[in-house]
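One structure, pasted below without further comment.
A single protein chain has been omitted from the complex, and every remaining protein chain is retained in its original position.
Note that the chains are named A and B in the order they appear, and that numbering of residues resets to 1 at the start of each chain.
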């Protein structure tokens, strides 16, 4: 145990609040559109692990980034992806889990040619 | 880098003679005026002398009365009957 606590059984009395089991069958997934910091941070969703990656794009990513003026111009075939820091080529027909997106995974994507409002990363 | 000993006092009637005493007794003091407050910085050491304040207000003054108008300070404090001193050097 690295925390310095007065009782040696400190950890036995702790509760990890983010456990997968606490999300009613969902897992938390974070997604971030790079160079578009009008969206100040990655955004978070509770999603079923068996959701197809394609549905994740169409039903989660697209509607939430739609307010950005560059959203319409995204060429989804040209997008590059990273899942938990590693380059990835998601299989749209396969589930989040099968694509390696686990509980509290971070999915980052880059849209070539689109670098935010007037190239300012906004 | 310069080590400024520093006192910040309120911009009030009660603090003004103390501010004047500090400026008179601490050559080289740097004065930063802000709305409602004055920051006084002096290299190494800053002293408020009881006699110097008393001379300005025409009554006895206990250096602890500075508590009523003090906003902030930087340095190690030495508080006594005749002075209130803040300094970086030991």
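Following the convention adopted for this analysis, a residue touches a chain if its C-beta (ideal position, glycine included) is under 8 Å from a C-beta of that chain, and two chains touch if they have at least 3 such contacts.
The rule is short, and it goes like this: contacts and distances are computed from a predicted model.
**Q** For the chain that's not shown, choose its UniProt protein name out of "2-oxoglutarate ferredoxin oxidoreductase subunit beta", "Branched-chain amino acid ABC transporter permease", "Phenol 2-monooxygenase" or "Menaquinol:cytochrome c reductase cytochrome b subunit".
**A** "Phenol 2-monooxygenase"
**Q** Hey, which chain A residues sit against the chain that's not shown?
**A** 1-6, 10-11, 14-19, 22-24, 26, 28, 30, 32, 34-35, 37-46, 64, 67, 69, 84-85, 102-106, 108, 115-118, 120-122
**Q** Given the full complex, what residues of chain B touch the hidden partner chain?
**A** 1-4, 6, 8, 10, 32, 34-37, 39, 64-65, 67-81, 88
Simple rule for what comes next: only the chains that are shown with their structure count from here on.
**Q** In whole angstrom, what separates the CA-based centres of chain A and chain B?
**A** 55
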